[in-house]
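Missing here is one protein chain; the remaining ones are kept as they sit in the complex.
Let's look at chain A:
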């Protein structure tokens, strides 16, 4: 057995083990930790699959940002034991659920192992379309050009998600700053981290967003790091987030999709159609969209992490 095969086997077992442990964990807190560990192991799996762009996204969003919002809810949710045990399915129902899960998993395994070989691939076509755009990272080329519509819609989904989360605010709290009130911490590890980390993290976030044109990285990965650097001082109480009615915050969230849409519509005039780039001028336009989208992703993710406003207008 080669070392690579052994590593894959160990990773597979570790992922399944932590995932099963996540379900079995007694406390919700432990379940969230199990989920985050599973996510970090998945990052390694993505590297093994040769998908470094996805590995970065999984680490930043799948494990990191999702873990933060899960922990935040766990800290505030106090479910009654009686209610939970009354609502838990009976032993027979759970056995049926296990049967369902095993059949679905088994059918998937059968399907994925009997896929045609050699597999159909768009790698060649995607690579051929990458160079004319002036990009070096074929994944970014797919995101920004070949499947640009998907990415545009996804950018709009983020804006709608922020709107939906904000609309969960109680009426009398509308217009406040997003998220709960955090006590200002002058000393301690959180305060230290919130002062030292952002200057470094902001540079790394911008770098990862910038380098995405030619290497693994991009607006979503970089934007998530920037969001984390914004949320950290909020949680430490060092700075306060802008109010949900602040037009600058709203502009930040909307500027990315709006830029994307504007460039897409301009494609009707200067290129072949919607979301098409004029030949020779593709890279500057893509960089413009990427820059605006990085800002919007950072602002939207920070607002999604913070949650709806939880204090009055005059806090």
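Here is the rule we go by: a contact is a pair of C-beta atoms (placed from the backbone, for glycine too) under 8 Å apart; a residue touches a chain by one contact, two chains touch by 3 or more; residues count from 1.
Keep this in mind: contacts and distances are computed from a predicted model.
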Complex minus one chain; that chain's UniProt name from "ABC transporter permease", "Na+/H+ antiporter subunit C", "Probable sorbitol/mannitol transport inner membrane protein" or "Monooxygenase" is "Na+/H+ antiporter subunit C"
Which is it among A:176, A:198, A:222 or A:307 that touches the chain not included here? A:307
Out of A:11, A:202 or A:288, point to the residue that touches the absent chain in the complete complex. A:11
Considering the whole complex, not just the chains shown, which residues of chain A touch the missing one? 4-5, 7-9, 11-13, 15-16, 19-20, 22-23, 28, 31-32, 35, 38-39, 42, 45-46, 48-51, 53-54, 57-58, 61-62, 65-66, 69-70, 72-74, 76-80, 82-89, 93-94, 97-98, 100-102, 104-106, 108-109, 112-113, 115, 117, 119-124, 126-128, 138-139, 141-143, 146-147, 150-151, 154, 157-158, 161, 164-165, 168, 218, 220, 297, 301, 304-305, 307-308
